[in-house]
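In this view, the complex is presented without one of its protein chains, the others remaining in place.
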Amino acid sequence: MVMFIDLYTEANTFLHRLDPRVKIVAVLLLSVLAFLMTNLYSLLLLLSFIFLLLFLSRAKWSKTYFALKFVLRLMLLIVVLWPFFDRTGTPILLDFGPVQITEPAIWRGVTSALRVGCLASVWYILMFTTSQRDLVLALVRFGLRFDYGLTIAVSLRFFPTFVSTIDSITDAQKARGLVFAQGGLLERSKKYVAVLVPAVVSALRMADSLSLALQSRAYGARFDRTYLRQLKMQAKDYVALVVVVTLLVLPMIAKYVYSVPI
Amino acid sequence: MIPSREAASTVERLVSVQNLKFTYEGGIEALRGVSLNIDRGEYIAIVGGNGSGKTTLAKNFNGLLRPTSGTVTVKGRPTAQMGVAELARIIGYAFQNPDHQLFCSTVEEEIRFGPLNLGYSENEIGTKVERAIDAMNLGHVRMSAPLSLRLGERRRVSIASVVAMDPEVFILDEPTTGLDAEESRELMERLSSLNNEGKTIILITHDMKLVAEHAKRVVVMARGRMLLDSDPRGAFSDLDLIRQSNLEPPAVTLLSHRLSDYGIPQDIISPEELVLHVMRFGGRS
Partner (left out) sequence: MHALEMRDVSFKYKGSKQLALEKVSLEVEKGEFVTLLGCNGSGKSTVCLLANGLIPHALPGELSGEVRIFGEEVRQKSVAEFSTKVGIVFQEPESQLFCMSVEEEVAFGPENLAVPREEIKNRVEWALDLVGMKGYNDRSPFSLSGGQKQRVAIAAALSMRPEMLVLDEPAYALDPVGRMELYSVLKELKEKYGMTVVLAERDAEEAAGFSDRIVLMDDGKVIEAGPPRLVLRDPGRLRGIGVVPPQVSEVAALMNSRLKVSRFSFLTVDDAERAIVQELSSKGRPGAR
């Protein structure tokens, strides 16, 4: 299975050039909007807008496919299952024993699916266009303690290493005749011990070495540490921020102050 | 090398590789058309720098990897039709990092793991484990926890657990890394014993000194291709080839090249040989 932890694709789109903090705010507001909107057509519009941004991010096709495959499957699942659990409203389309499918329920299902689709895919806008470095930097700038920022950064950094170690361990045990796909649930779980133990030991060893390396480079020596990379909001970022906030707060004002049905 | 008691005509072809190409999922072409044959009883070193494809090649032998194109047959059957566990009966693979394998509470349990997976009877497992413990000189630590042992001992446990599976071919990936001179020498001696008993040994390494001292056949890999397949002397006499493969010739080989003007042969692989030739030249043998 191809799995991506780093969804970032390097490119030079306007999205890439935006300060990551602006993007985080935009994505948060888009999520809030998705929660608050109830009209099916508004949500469809929002989803299309999000997909447009995803397209504009010029992410690698393999990553886009991976992201969207997940989202679309989730949406389909909701559309299909919703009417089975929501049986209110008229007209009733199908009445067969415990199954009762009504038309309004189907539309409500579609609306929910669109909402979930928005919530699930909006974060990809951030992930496709922001490097892990910048993401962590933005979080620290927002007030996350450096220690936690470093923890996140180190975890992200070692993820591929760890995956590679587990691959190597799995290979080694397979070469000793271990067949993972055989046997009942209990038997299979026992087999994973052969991978888990070396993996945990390897992780602990690495953590030990890491700790020595961190200390040798004076980690924690001073509270007023310098940061080489800085995020500077430029004119374009402020403009973008204003545009984003306006575009996203306006519909909310329309809905709650002026009762526009969106 | 042919086991002395058998006639030449019964040498068995164990592994046959035909135009093997392998590309990893990310698009990296690790093998670009490699062909070679390995017979029973051989002692081969597959050498090359990082990224040369030597490990990828070895993993195609025991089924951990399957050819992208081309064929690999083991004892006449294509690996594509065989499971890794099935191939493990014939081809044992000792990985470079023993810590990626060890997980049992005692050395004995660890060594039992392989034959247990292969479905041998309790009696058979007992015999095989004893032989392996003997072969790798682990009697004194058999009840110790593998993870508490020194690297040299952990390596021996990992190799013993492969020996216990009683394969016909042993692939060892950088078996002497991290071992001190004595441990290294002892390990190589045990491998030679195994070879003398008729087992086929395949060393994957970038240590040319090791190759010079032990291998009877050298396959040089670079950038996914096989540059050379010959006896060690043939390999060492071509310095350019060695350098091209990101390898370093042993110091004495380098020295012998520099002294070629004085009639010293250029395929010298041991200090003893070099001194012999130098003495001869001086008319003082």
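A and B label the chains in the order they appear, each numbered from 1.
Keep this in mind: contacts are C-beta pairs under 8 Å (C-beta built on N, C-alpha and C of every residue); 3 or more make two chains touch, one makes a residue touch a chain.
Given the structure is predicted, the values throughout are model-derived calculations rather than measurements.
K.L.:
For the chain left off this view, which of A:S48, A:S62 or A:T161 is in contact with it?
P.N.:
A:T161
K.L.:
If you put the missing chain back, which residues of subunit B would it touch?
P.N.:
49-51, 150-152, 177-178, 180-183, 206, 208-209, 246-248, 250-252, 254-255, 258-259, 262, 271-272, 274-275, 278-279, 281-284
K.L.:
In terms of residues, what is the contact footprint of the unshown chain on subunit A?
P.N.:
131-133, 136, 153-154, 156-158, 160-161, 205-206, 209-222, 224-230
Rule of thumb we're sticking to: only the chains that are shown with their structure count from here on.
K.L.:
Return the distance between the CA-based centres of subunit A and subunit B, expressed in whole Å.
P.N.:
About 45 Å separates the centre of subunit A from that of subunit B.
K.L.:
Which residues of subunit B touch subunit A once you look at their complex with the stated criterion?
P.N.:
Going by the criterion above, the answer is residues 25, 59, 62, 64, 83-85, 88-89, 92-93, 95, 97, 99-103, 113-114, 117-118, 147, 161-162, 165.
K.L.:
Give every residue of subunit A touching subunit B within the complex, in rising order.
P.N.:
2, 165, 168-169, 171-179, 193-194, 196-198, 201-202, 205
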